[in-house]
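Shown here: the complex without one of its protein chains, the others still in place.
Letters A and B name the chains as they come in the text, with residue numbers starting at 1 for each one.
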Amino acid sequence: MSDSSNNGSIRVGFYICHCGHNIASTIDVDAVAKYVATLPGVIVSRDYKYMCSDPGQEMIQTDIKEHTLNRIVVASCSPLLHEHTFRTATEKGGLNPYFFQMVNIRENVSWVHTNREAATLKAKDLARAAVLRVFHHRSLEPKRVPVNPDAMVVGGGIAGIHAALTLANAGKKVYLIEREPTIGGHMAMFDKTFPTLDCAACILTPKMSQVKNHPNITLWTYSEVSKVEGYVGNYNVTVQRKPRYIIEDLCVGCMECIEKCIYKEGKYFDEFNVGLSKRKPIYIPFPQATPQLVVIDRETCIEFKSGKCKKTCVEACDRDAIDFKQTERTEEVKVGTIILATGFQTFDAKRVPYYGYGKYPNVYTSLEVERLVNASGPTGGDVILRDGRRPTSVAIIHCVGSRDKNTNRWCSRTCCMYSLKLAHLLKEHTDAEVYNFYIDMRTPGKSYEEFYDKLLEENVHFIRGRVAEVTDWSDRPSEEGKLVIRVEDTMVGVVRRVPVDMVVLAVGMEPKSDAQDVRKLFNISCSTEGFFLERHPKLAPVDTFTEGVFIAGACQGPKDIPDSVAQAGAAAAQALTLIDSGEIELEPNTAFVVQEECSGCRTCLTICPYSAISRDETKQKAYINEALCKGCGTCVAACPSGAIKQNLFEDEMIFSEIRGILETESADTNGGSSCCPT
Amino acid sequence: MILPTPILNETTRGFRSEKKKVVRRIKYEAELDHDFGEHIAAHAYGERLMSCIQCGTCSATCPLSHYMDYTPRKIIAMTREGFKEEVLNSLTIWLCASCYSCLVQCPRQIHITDVMYALKREAIAQGHYPRRLPIPVLAKAFVNQVRRNGRNTESWLLVTLYLRTNPFKMLKEAVLGLRLFLAGRMSLKPDKIKRRKELTTILNAVEAGKGASIS
Partner (left out) sequence: MNYIYYPGCSLHSTGKAYAESVQTVFRALDISLEELEDWNCCGATSYFSMDETEAFALAARNLELAENQGGNGGVNLIAPCAACYLVLTKTQHYLTTYPDIKQKVNDALDKVGLHYEGKTSVRHPLDVLVNDYGLDKIAKRVTRPLKGLKVACYYGCQVVRPYATFDDAMYPTSMDRLVKALGAEPIEWPLKTRCCGGSLTGTIQEAGLRLSRALLLDAQRRKADILVTCCPLCQHNLECYQGRINRKMKDHIDLPVAYFTQLMGMALGLEEKELGIHRLFIKPRVAVSAQKKGEPAHV
């Protein structure tokens, strides 16, 4: 089905690029150009040093006009690099850009073969194939869809907060969705932040408060996304809002209800204090929680378990803000872009039983120690161990659940720095002997090495050696009642036994346990480690392979606060590029259903990995949403009636290309195609 | 309590000196045997030896590391770099009790115990051990017994060991030996298999099949 604009004849312009030495040193470009000139329909056949350069592109445009060309083929590098460049040049020359076909003779030929003769032959075959194919190209228009200017940020940690504020300050309406009853994430749990030793809450709470008060931000806490439908610029997101059993507009966070709860003392695992303290079923996560609202935990509240509670909390509330009849609400919103900033979880120290966590009471994780040294923590900042003692010696073990093929392979990037910070804080609070046991000291950020210097000068012991075991087996009277660390001091070159009162495990960062479920919800991928996958590790760290969905912060990989904030800003900027351009152009390599040939068999419906196909029940035919379609070709192949075709990959195009490759010159002489010379 | 020094004097070789004097220690590249590291890494599972990050977990968990002249971590570093003489002359490879703690704890999953075995084999093959060091002597006697009889008989094995290393030890152990014998825990009758020739054929075939391969 060829389409041309010149008396029905196809007039092809062929260009082969030298790419400097990259192509020309292996392929005889002159010979290829001369050969292609002999093919039917080829009007112009040139070779040029750098086709992607301005003169190169102009050459295409000039030739189109002068020779009334209606098809262009360029043989050069990978389409991923310059297909767009040459399509634009074609368009500037006055043709529909999809009358262009690219041939990769660099990555596919000159960069992988050494035999000049065979490589030139292969280039000729590929060029011929492209010329035959391009005959059948049709004029196509990329679809343009408008972008909804509203955005959604999932995750209310520091990254999510910063992304939301950036977008809101740019004048966009943002929905910030957070699973916990308050925003703040892990950062709200820290005591001080490295390297400045700023109080974490002091630098975070102003931002949290900005979020609460920002007219452009709709903050939904205690909420989770349950469904995402649609495509870039046009997402329909369903959010489940869990009931707090508190009327949000009435509660002022005075906490009288908590005081008067029939539980005299807390009895349940307090998540914010990592279990170091207990909370009541009615609680506020921490004093600066945002929003400043109380929440009733359905799982532990007696009223829900038995229905027979005195409900002293209701009595205590003088604003009548408690409502046990609340139910889960479902909200549906339309947004154009989504930023995922769902954060991380710490490595479960129970997976490394040789460090004694859970077995010996005075073994802590780093997160627990953050709460222990914090003035609003369970002990008011006083370092009192689980058995009531105060430590006179502390061991901090680096790389717990990191850099280890038996647990997590990667380095968690932040642990060395926070171990230094905890060493400083513990020394400050207890004046104990502090030992840091490390493999390498990783201090890659601004002022980080200087922070390490500071710690060295504070008389903290730094012993280079990975700890094999924390044990209560004592070999000397001086070790009785202590936890003993057995380690090889690799720098001095001797095995040491160090008895301590307290052990702190620098647990690594890993993806949240439901990362796979979340990524499926948003139609993105995870890397092998389980973190969300970025489009390119160097050049596109906040984009994903799904347009319109961005990632930021620790959910993409272990990182500290400065990097999380930077990524959040970057993700917001990426979202803004989409929003502010107003509309988005979609590559027209989509599949389409030839309605007359569709038998309504439904085979294609479930096969589409992007859920782009739906069934029109009245017509009983399949219908493909062009905006969702990614052009993977699965439905095209699966349709038993052959009713589905794909733009840029129609049957005639593909068969011509195959024919072009197989009709090789050397087929008669060598008895085989030149597809694989050496 | 410190390990009694007679053990060390009797069995060690290498550059240790009892009196304090000024010693010059420097290692020139030409003195290293870089093939050695590759040779050891070439045996089964040995390739992981190259990914060691020198964390020291192996030495920390090894129950015998505080008796060793070079800790397991150092042996890996030295083997990689080609400190062949020092490694093959060390006490470490003989002190390894094959408890496999290092292998299980290693964050790079290096088969350290098997590297120790490879080094033992290398040392025995090249004669790098003091003549009366009990462990290689025991290994040789064990192997000879198995090659001959198909099974080993502990009583005669120990007798051979003591005769070749320290006959006086036999007197020291005589009481224990007697107690074990009386309790029926020491058999004097050599334990043998029926099809000894079958076993010999197998072992000879392995011996013959050795080309340039690592054993």
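Note that a contact is a pair of C-beta atoms (placed from the backbone, for glycine too) under 8 Å apart; a residue touches a chain by one contact, two chains touch by 3 or more.
Quick caveat: nothing in here was measured; it's all calculated off a predicted structure.
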Which displayed chains the hidden chain touches across the whole complex: A, B
Hidden partner chain, residues of subunit A it touches: 353-354, 469, 471-473, 475
Missing-chain contacts mapped onto subunit B: 1, 3-4, 7, 43-44, 63-64, 67, 94-95, 97-101, 103-105, 113, 117-118, 120-121, 124, 134-136, 138-140, 142-143, 146, 150-155, 158, 161, 176, 179-180, 183-187, 191, 193-195, 198-199, 201-203, 205-207, 209-210, 213-215
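Definition applied: only the chains that are shown with their structure count from here on.
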Separation of subunit A from subunit B, taking each centre as the mean of its C-alpha atoms, in whole Å: 51
List of subunit A residues in touch with subunit B within their complex: 354, 399, 403-406, 439-440, 464-469, 486-490, 493, 495
Parts of subunit B lying in touch with subunit A, wherever the complex brings them together: 53-61, 65-66, 71, 73-74, 101, 105, 107-109
